[in-house]
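So that we are looking at the same thing, I have put the structure below in structure tokens.
Partial complex: the chains shown occupy the same locations as in the complete assembly.
Chain nomenclature is as follows: A, B and C, assigned in order of appearance, with residue numbering initiated at 1 for each chain independently.
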Amino acid sequence: MDLATILGILSGLGLIMYTIVSGGNLDIFIHLPSFMVVGGGTMAAILVNFPLKEVIGVIGVVRKAFTKDETRALDIIDIFVSLSIKARREGILAIDKELRKIDSDFMRIGLEMTVDGTEPETIRNAMEAELNYLIERHKKGQQIFLSLGTYSPAFGMIGTLMGLIAMLKTLDDPTSIGEGMAIALITTFYGALASNLIFLPIAGKLKNRSDQEVAVKEMIIEGVLSIQYGEHPKNINRKLLNFVSPKLRINNEANAENPKKK
Amino acid sequence: MDLATILGILSGLGLIMYTIVSGGNLDIFIHLPSFMVVGGGTMAAILVNFPLKEVIGVIGVVRKAFTKDETRALDIIDIFVSLSIKARREGILAIDKELRKIDSDFMRIGLEMTVDGTEPETIRNAMEAELNYLIERHKKGQQIFLSLGTYSPAFGMIGTLMGLIAMLKTLDDPTSIGEGMAIALITTFYGALASNLIFLPIAGKLKNRSDQEVAVKEMIIEGVLSIQYGEHPKNINRKLLNFVSPKLRINNEANAENPKKK
Amino acid sequence: MDLATILGILSGLGLIMYTIVSGGNLDIFIHLPSFMVVGGGTMAAILVNFPLKEVIGVIGVVRKAFTKDETRALDIIDIFVSLSIKARREGILAIDKELRKIDSDFMRIGLEMTVDGTEPETIRNAMEAELNYLIERHKKGQQIFLSLGTYSPAFGMIGTLMGLIAMLKTLDDPTSIGEGMAIALITTFYGALASNLIFLPIAGKLKNRSDQEVAVKEMIIEGVLSIQYGEHPKNINRKLLNFVSPKLRINNEANAENPKKK
């Protein structure tokens, strides 16, 4: 679980809830018809805006924002280094049985193509096409959340306009003005809160996660091709470390000096 | 029919309608002069903004948002594979009579040029020019809907200003204040609803549809040129699969192994 | 005359006027000082923002938005085809006396350079420099209208602030509140209407017109160079048709088969 995402949403909602409850106004802030107008209207706009398949597919993408990022770039570099040692000693075919242990499908398929003797250019094209699809799919997920973050305050405002118009029509009953306006404003509150605490921040987190994943996959493409070209393990280690943040790198430099001991 | 588009607009309008009716205020929300100011003003701005021909042409483009997407990339790949087998066995002229069966004009014309012995560079230029026109035409359609989505809330606000000014002038009759403001706000309501439930989401759907169609057409250009270069069916299959999402690809990989059996 | 531009502005203004008059409030909506603040303030900001020469030059550019687009790409292609036939039969110098009949200065000057034996690279550079100046000049025109569309609602708001402040100071006379606010809002109304019915849509039309003109001029550059290279009329026709929308193209394809008959 990505603690920051969970913690952020829960603490934000808790804080708002606490402020409302401590003012003794919880009842007025829970208003089902207002929730329906904002939630339903936003959902309707999303259905028009995006292909149905993508709206459904977003559920898979959004999981990313809530699960912990497990990619450890240094481990992947170590695997490439040890595979390259084996490949140089015993031939490229020798790494075939190591492949089953690799978690990342993306990396394993790339290495399998290498073992099968596919040409480097074909491998690069196939892996980059795969990566581009990943980027596209992630971007779609971000776009859907950005749209949720744009449409929800808009429908909040539409709901408030509806409430105001209905209230103003019956202005002759002055005792109801306050309550009417309060209810009218609830939809704007719902829309603004959903947009700023949930939709837009999740769109941001998805973008951050996607950037990380893409960086690792670009490193993997480089690694697979280095294996195929039979580069020296030390060179592979140095080349791939360029994809890693300087802090992480320092810890690994020592190992790099003696990669075989690992 | 693109169910999501229809469903989104109908359910959104239904939800808003239901909320209004259940509050017993339907009469005040239906106000023809307000509708005229928002609809007429927006239409006038669109006429100034875009060439008349394009405003009329948008009707053809908008159909895309409401009709089902029928392009099946895998079927097209299969056709290319079987055509390439035939071309390699019986010569490029042999595929001439297969062309009538192809639905896509874009694909058929490209293949006809190939059969006619046109040079690859000329084919590529002609097909890319065609594709660029398609992209331009789609972009124009999206721009018109984005403009509709920008001008309609603006004319909603202009209508509200007109209503407020008229009401404020006759402020000495306090019983009419509420009704005056209610009517003034209706135009903003119309503009915001039209923009956020119809215009902007349709602009979004048009963009999504255009992206899909362009991806398929780029694949077709690649396919036509591969046929002309007489590439091996298996290579054509692999190359074109790079244009397809990984999920779809898996199902087709099996066929690709034995393309001739199809 | 570009009917859409005229029709859009007149029908938009007419609609707003009709709504105001039918409410019997025409007098309050015509307020010279408000008009002065919005119009004068916007004009002052434009003078600061753009070089004087360009503000004056915009008048020439804006004419484009109101005059009919006369460029007929197909006619220009026909001229290139018949010139190329003549040039191939009778030599490049033979087309010299045909040049006087050509309407477009841009095309004629390019062809004159060809007849004079100027090198192709020099011709291309000169024509592209000319085209870039055109694009720059059009862009400046669009920017001025976009700025008019941004500054006019801003000065509308400034006028409303001035009116509100003056009114609030004399709040002790409650009978004047309504009229004071009504007058204060007039400037916002003027600014919003001018921006959304005139300035922003004209900026949009200028952009659309510029795109069309640039596309035709790019085709002309290609055509002039094809004449100089002595390409075959049929090739010139096919090449230039790539610059034309597919619909137009179909009608011309028949002619292209037998260009000499024309």
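In the analysis below, contacts are C-beta pairs under 8 Å (C-beta built on N, C-alpha and C of every residue); 3 or more make two chains touch, one makes a residue touch a chain.
Since we're looking at a predicted model, the values are computed, not measured.
All together, the complex described by this structure holds 5 copies of its single chain type, of which 3 are visible.
Please note the rule applied: only the chains that are shown with their structure count from here on.
Centrality by C-alpha centroid: the chain sitting nearest the overall protein C-alpha mean is B. Taking each chain's centre as the mean of its CA atoms, A is the chain most distant from subunit C.
Subunit B and subunit C have CA centres that are 27 Å apart.
Across the assembly, subunit A contributes no residue in contact with two or more other chains.
Within the complex formed with subunit A, the subunit B residues making contact are 2-5, 7-9, 11-12, 15-16, 19-20, 22-23, 25, 28-29, 65, 69, 175, 177-179, 181-182, 185-186, 188-189, 192-193, 195-198, 200-202, 204-205, 208-209, 212, 238-239, 242-243, 245-246.
Against subunit C, in their complex, subunit B makes its touches with residues 33, 36-37, 40-41, 43-52, 54-55, 122, 125-126, 129-130, 133, 137, 147, 151, 154-155, 157-159, 161-162, 164-166, 168-172.
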